[in-house]
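Sharing a structure with you now.
A single protein chain has been omitted; all remaining protein chains appear in their positions.
Each chain carries a letter (A, B, C, D and E) given by its place in the written order, and its residues are counted from 1.
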């Protein structure tokens, strides 16, 4: 059985991520979806908690008919030293054969540690990016079509739109 | 859909844990198996990494015919302040209805935070404990029957027996 | 007895903060002044230590005839995950009824956790901001009138003006 | 004005602590009561949160007619390196003249850093110790007379007796 | 014997650093070269690990005929609170008489703690800066002459040029 890892922050999980999961599952038998920066939430670039992201991913993959027997999500918090990241990945995820990533640094770190990395084909990369989704939420533009339907519902039901907008002007310890 | 959480360290996952998962899945539709102290490994009381524990749990539940559509593992690292633990659980796991636990402190912390907790019926508690399994490995007694068959194989194949024994006398920065 | 919490970073404590404390003490019997980002100091946006900030607040409130029986300062360090902040607040401060804050994220986090939050009326918000005070110190403009008199004396006596200016060009591990 | 610091963990605040505060306030004009290991709670040796301990201290000192104008509580979390502790104390507490402590290591660390330390006279040291209070709670012996009356009430009203007892057998990630 | 400390991040070690070491060794008998932000690597402003930086410094100083009996490198990780930095320096480095630094904040922090600090004469400061070296690597300009020859070889042999360039567009958890 071949095992793959797909790394992202999924803030939020969008249609491009869904296509990437499908792409990866054509290449491997089982996929660990690693949720990076898992400890971050309620920040402009990281609005959702790990728990909310796992819920979104599960809902999106179930809705997209991705077989739940073939994947599991694993949150991994950031570390100060990037050089340790491959070791943390190995310590937190069961043994794997390949990592799917388009990110330059992830790819470099893993290759420096002898891990096989493959770039993923995304659909329409420029629009299907989480940055784009968050920006459109902030700018009150239509964003729902960029994400799987259950993700849009979930973002709305947890007050995610207001949450993203509440972080425009200041952060937690913002000026007073 | 009712959602449950089952918390343990699973050092290693044993037959009592397997029964607890089965018990919980008779009560809820979906179960998050939370791997506590996920950051600990290669210690006398915590020999296995989070990744190894996820692999053991997956192998044991697959072998035990537990439906992979109905559970997922989520590692959670320790925190200094126990009072924060319920908030960490809520931030890391999708919304849940009930937590299964026999542990006094876990139960107290969660109840102090208004979470519903239910004790789990285990089989032959005294022998089916991870402490007992580790002690028997240390004392070179028969331990394999206390854990699901794939867990025994996995412990052996990763050198787990030698690992547990190598930690009897000293820890990492042990005397020299 | 009603108990309130007023959250800020107080870098430094200025006249707007003083008015906010007075406003809060008209609404509650006792006020905990929570010093956020307590672990930060000698940074451009966080020049003063927690100890210096407590000293400034105490001097300012004593000078402003705020009854010392009705308030206490409590420093709280930052945490990676904002979602944990309400739990940290509850673990570090005695039980309270209401939080006073104008900050969007603080308000949102606390409301998501069922905490009552009230906006505070400030005097002339644009000038009475700590950012404005720090900028004026940097630009060698008159800043002393924006803060209570003992705060101005204290900032000067600890070399605070030079400290703020020493951080314009580089941070601690700045280039060499 | 002379300023003192009194350091303790206050798990819980007992009659000996109260006498120590009175002793210190005969020597200095203002006292900062530093709550050490502030991040610990729900542990056998550290059952109460910083917030609960501040509430206990405030209630005990108010009940004991200690002037609220003359003291403030400041929580300080542990650090890995004890050598940093004097610097953390200085960064978190306003300038002080003397530290009151009977603890050997605290005294040594501070003296190695040129801080004046004075031993405190306690009443009946052997019985008025927090360890003794916690042990008596565990053993279901009479403990209420060892602490100020409002502390006894508070411990009971927050379920502190049950909390202490729930931690006898196992810690959070205890065996299952 | 007089002992000095020279603090830098050395990302990477360049000719200006080499001159600074020589300058310092004319003033003191022994020099500890403190590698700041030692925990950072594979970041745009901190591409190299502590180990790589120690190797570069050793190679550069050996190549530059700096007597290996007269210096040693000591890595120090960042801390949240800058106010603690002088205490960390004292706890991590053997006793010293003077610190060599041109950095405003380092100088201020140390002087606030009674440490003697001396500015260092650098050669052609504007070009011999690590920021300049990193920018030239990014922009594919000639950079090798700004660093000692063994540093240039080492950067190339560990794939440092590609590493620096791989971090232009995104960081580890970059968008996908």
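We adopt the following convention: contacts are C-beta pairs under 8 Å (C-beta built on N, C-alpha and C of every residue); 3 or more make two chains touch, one makes a residue touch a chain.
Source: prediction; values computed, not measured.
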Chains in view touching the one left out: A, B, D, E
From the listed residues E:26, E:69 or E:141, report the one that touches the chain absent from this view. E:69
Identified contact with the non-displayed chain, of E:7, E:28 or E:54: E:54
Of D:62, D:103, D:144 or D:162, which sits in contact with the chain we cannot see? D:103
Which residues does subunit D use to touch the chain missing from this display? 7-9, 16-17, 20, 36-37, 78, 80-83, 85, 101-109, 112, 120, 122, 129-131
Positions on subunit B contacted by the hidden chain, ascending: 39-43, 49, 77-78, 159, 162-163, 166-176
Counting contacts across the full complex, list the positions on subunit A that touch the omitted chain. 81, 83-84, 86-88, 90-91
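Criterion: only the chains that are shown with their structure count from here on.
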Touching both subunit A and subunit C: give me those chains, sorted by label. B, E
Recurring contact interface, reference A-C, options B-C, C-E or C-D [over half identical by residue number]: C-E
Between subunit A and subunit E, tell me the centre distance in angstrom, where each centre is the average of that chain's C-alpha atoms. 35
Using mean CA coordinates as chain centres, what's the subunit D-subunit E distance in Å? 43
By the touch rule stated above, which residues of subunit A touch at least two different other chains? 41, 49, 77-78
Chain-chain contacts as defined at top: A-B, A-C, A-E, B-C, B-D, C-D, C-E, D-E
